[in-house]
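Note that one protein chain of the assembly has been removed; the remaining protein chains are unaltered in position.
Per-chain residue numbering starts at 1, and chain names A, B and C are given in the order in which the chains are listed.
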Amino acid sequence: MSNTFGNILRLTTYGESHGVAVGGILDGMPSGYKIDIAAIQAALDRRRPGQSVITTSRREADRVEILSGLMDGVTTGTPIAFEVRNADHHSSDYDNMAHTFRPSHADYTYTARYGIRDHRGGGRSSARETLARVAAGAIAAQALAEHGIDIYAYTRRVGDIALTEQYTAYDPALIESNIVRCPDKSTAERMIALIEQVKAEGDTIGGVVECVIKGCPAGLGDPVFGKLHAMLGAAMLGINAAKGFDYGMGFDGVGLRGSEAMDPFEVDPATGRVSFAANHSGGIQGGISNGADIYFSVAFKPVATLLREVATINDSGESVTLRARGRHDPCVVSRAVPIVEAMAALTILDAMLGARCARR
Amino acid sequence: MSNTFGNILRLTTYGESHGVAVGGILDGMPSGYKIDIAAIQAALDRRRPGQSVITTSRREADRVEILSGLMDGVTTGTPIAFEVRNADHHSSDYDNMAHTFRPSHADYTYTARYGIRDHRGGGRSSARETLARVAAGAIAAQALAEHGIDIYAYTRRVGDIALTEQYTAYDPALIESNIVRCPDKSTAERMIALIEQVKAEGDTIGGVVECVIKGCPAGLGDPVFGKLHAMLGAAMLGINAAKGFDYGMGFDGVGLRGSEAMDPFEVDPATGRVSFAANHSGGIQGGISNGADIYFSVAFKPVATLLREVATINDSGESVTLRARGRHDPCVVSRAVPIVEAMAALTILDAMLGARCARR
Amino acid sequence: MSNTFGNILRLTTYGESHGVAVGGILDGMPSGYKIDIAAIQAALDRRRPGQSVITTSRREADRVEILSGLMDGVTTGTPIAFEVRNADHHSSDYDNMAHTFRPSHADYTYTARYGIRDHRGGGRSSARETLARVAAGAIAAQALAEHGIDIYAYTRRVGDIALTEQYTAYDPALIESNIVRCPDKSTAERMIALIEQVKAEGDTIGGVVECVIKGCPAGLGDPVFGKLHAMLGAAMLGINAAKGFDYGMGFDGVGLRGSEAMDPFEVDPATGRVSFAANHSGGIQGGISNGADIYFSVAFKPVATLLREVATINDSGESVTLRARGRHDPCVVSRAVPIVEAMAALTILDAMLGARCARR
Partner (left out) sequence: MSNTFGNILRLTTYGESHGVAVGGILDGMPSGYKIDIAAIQAALDRRRPGQSVITTSRREADRVEILSGLMDGVTTGTPIAFEVRNADHHSSDYDNMAHTFRPSHADYTYTARYGIRDHRGGGRSSARETLARVAAGAIAAQALAEHGIDIYAYTRRVGDIALTEQYTAYDPALIESNIVRCPDKSTAERMIALIEQVKAEGDTIGGVVECVIKGCPAGLGDPVFGKLHAMLGAAMLGINAAKGFDYGMGFDGVGLRGSEAMDPFEVDPATGRVSFAANHSGGIQGGISNGADIYFSVAFKPVATLLREVATINDSGESVTLRARGRHDPCVVSRAVPIVEAMAALTILDAMLGARCARR
């Protein structure tokens, strides 16, 4: 529903790009988890623009403040509210945007829906809203870590430059070793070169983020409408600029035969523990996790804000020429990485809580 | 949540493959819509197995009965309950399955989640559950038709045989002209030949269904977590065997430049009506419909039930050999077409109701 | 929301008085509970009209059928659908009601809301809908019994004849010993005499049902909007003809001083177990159960259907005279007893599931 995500663990966010603050309330967090606020801040810093030459150079301090729900750094079971104040709020820089609809943005559709929109910096449709998701996700991720669940994402593809191997071939420790967050050095270099070229042309380019969830127990996911991958899909498709989601063998699996796509069981003779000889399923079968790694991809479009003049219309239907102000990302995928991780963490923790109610 | 789909318009389904009945309650349906029960039955008949040589020959009568919520064929605003009785319920044919986990099925994961599972014909994880979605979707579709909204889906790809043009190139009137539900005759023939070959090999093959929504007004969709494409994505990923979802330019758009992917506005000088010179957005911008056609794709895996012997394990961890009973589809996509349409109809009608609350 | 009750355990009901069937889906029921269908039927029989001279003599067979969610009598975690077919559906007996608004009924308000209403026997506003609540409540009650939680209700007051002692003074074993379901013989006799007198006058009378929940563990209830007593209150106020709800010292506590109303702690020196020297709180403090008995009262109005001529209007605003057809209860409280119990069971089991997510 609207600005709330999740069933038992529920994140509600608020805030416009140039309003007073962006933040949220994470409700349904069980008591007893130790939360490190510095880790939340670190997650926000990864999402922050201006981290590198390939991201926008807009400076945002983005200091998170926790307002409730913790005592001595431990969750109490009450809602955790947090906020990030906007440094440059109520800017008049955007007055020229009040009546202009940027093409392939949300300006026209917000107006169609609400009859009114906050035009300053994109208002609510700005990616700045994702700050709140990253903060909440960083809380959830710390709880998951206590249960041995680890989530990481990275850039799989930028334009037509893509990693060629399965996720298992890449070392997550290398993700932060380059500014495009790709765990393969030479691919990363080619991606960065492409982004710089696109940027020089005043253009933008899309990409794919892949996410891996390790240590997830079997049994998570409601098997009909609330299938675990359906919840992950909704979470990812709710991220700005997302155009597609697939998991396991995904779209590529369409070309396989059933006999090729099968994941045979394996039983450890010593422990009796069940595992799988392959993982086309992506760790989810019938909508429920099976204990294997969960992995999925999210496609992001080339963002619509070009660093050049664009012809468009205003809200009177007249033709106008638009030139974007400020700095904008030529490619969002590197900054989308922590957002994907955050939404995955919220989804998995919510599913873990739901699984507690599945049996007598 | 679990067995309920939707926010204002909510479908709750029930039923196991070999239980007494499969059905559902569609709640939140506004009063005043004329509903043709024959059209519901026709939708169910399209989903039914045994329609052609390329689908399973299991005979299912699948007669829908409406139990409430209509008076003289018109919705009254009260919940519409419906059911389809199972002809062959409580079958003992499946006794051998009670302790066997079929590979790449939901047997193991259901047991991991619930400690127990109804093993007869897949129980709740059977695609027979989708009957209820199709019935409810047929009700929603009739309401949408009164508002000038038309939804159709078709088979875009089977294995590596795919349509090559955009959806606009195909005539929806041709979808039902062949058993694979592909609107291009020669592609359909090649798809059918492939499915027959795969079937002869005792194997299965995946596919892609594409769906188009025409006539959708601008302004539908909650712009943050409830983005219209996120809701459509969750709806589609909740369908059995779905592995991926994308909309508009989708995964292919990743390779485009922002300047190529833009959808310029057009204004009709006579009427002042806004339209778009291109539709990479897929009719949705910032999570809200823009009035253009909505189109999206759903990837379906090759189903896991092979018509040959398969090695697997039982719930004691012992190796066993399994041979599927009964008849099973070598490719699910043609039968998935009406399910995709149904879930789309439910999603769009729900979003239309939500949009009524967006403004003063 | 509308026709769904509960958060994690959710009952959705459907059905009109003279439609095809009345029933529901109980979703979110954990797997592993043994359910006795005969006990569900017995609960329905207690709710049934025509049990005694003081209730309506309408004959309703009311045989419940379980359609899903059980295997060998044990819950599987999938939704439990159930239905009761209506014997006398689509009756034309009510044609004269199609355009008449009965005073103090829901006829006018349904029409105001929906523009249409099913007028046959009250349609959806008929107390027959509560069948579905009683069936679902009987399932929940069986699960609660496995956890040592026992719920019972009885008639505390009819008109001005009321029990004078606290609930602790009465033996629940006596509730079913008389037709008015009052656990005090002489009070019951006076209540029955009053109801018979009222009935002879063609009139009706109100009453109060009290409910007691024993064995409820401490810790149930969400402490802000989802306070346990707020959920119980919503459950009870949702029953037809309910006009009020209070718990613990309730409205009478308004006249007490804080020093009189206090519930001092007691600690068993042997076990260290905490109990309470008094129970003005009604087993709930700060919205969370404290382990003491929960008790509350529900006020029911004198039902509006009199067995005499009544002046009213039709939907053209013209004055008409109305004479009720069929048989109607002069006092609903004895039949409300099992409905109150059912709603309490659903509320408590839902709260138990919620409590599983409160802690790490």
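Keep this in mind: a contact is a pair of C-beta atoms (placed from the backbone, for glycine too) under 8 Å apart; a residue touches a chain by one contact, two chains touch by 3 or more.
In this text, all values refer to a predicted model and were calculated from it rather than measured experimentally.
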Task: Option touching the unshown chain, where C:73, C:115 or C:148 are the choices - done: C:115
- [ ] For the chain that's not shown, point to the residue among C:18, C:48, C:229 or C:335 touching it.
- [x] C:229
Task: Option from A:116, A:169 or A:277 whose C-beta touches the chain left out - done: A:116
- [ ] Could you list which residues of chain C touch the chain missing from the display?
- [x] 1-5, 7, 13, 101, 103-106, 108-110, 112-115, 124-125, 129, 157, 159-160, 198, 201, 203-208, 218-227, 229-231, 233-235, 237-238, 240, 242-251, 253-265, 267, 272, 274, 280-282, 284-291, 299-306, 308, 310-313, 317-319, 355, 358-359
Task: Residues belonging to chain B that touch the chain removed from view - done: 8, 28, 30-33, 75, 77-78, 143, 146, 353, 356-360
Open item on the list: For chain A, which positions touch the chain that isn't shown here?
Closed with: 1-4, 10, 12-16, 19-25, 27-28, 31-32, 65-69, 71, 74, 76-81, 83, 113-118, 123-124
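Definition applied: only the chains that are shown with their structure count from here on.
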Task: Centre distance in Å when chain B and chain C are each reduced to the mean of their C-alpha atoms - done: 39
Open item on the list: For chain A versus chain B, what separation do you get between their C-alpha means, in angstrom?
Closed with: 26
- [ ] Spell out, as numbers or ranges, the residues of chain C touching 2 or more other chains.
- [x] 28, 31-32, 77-78
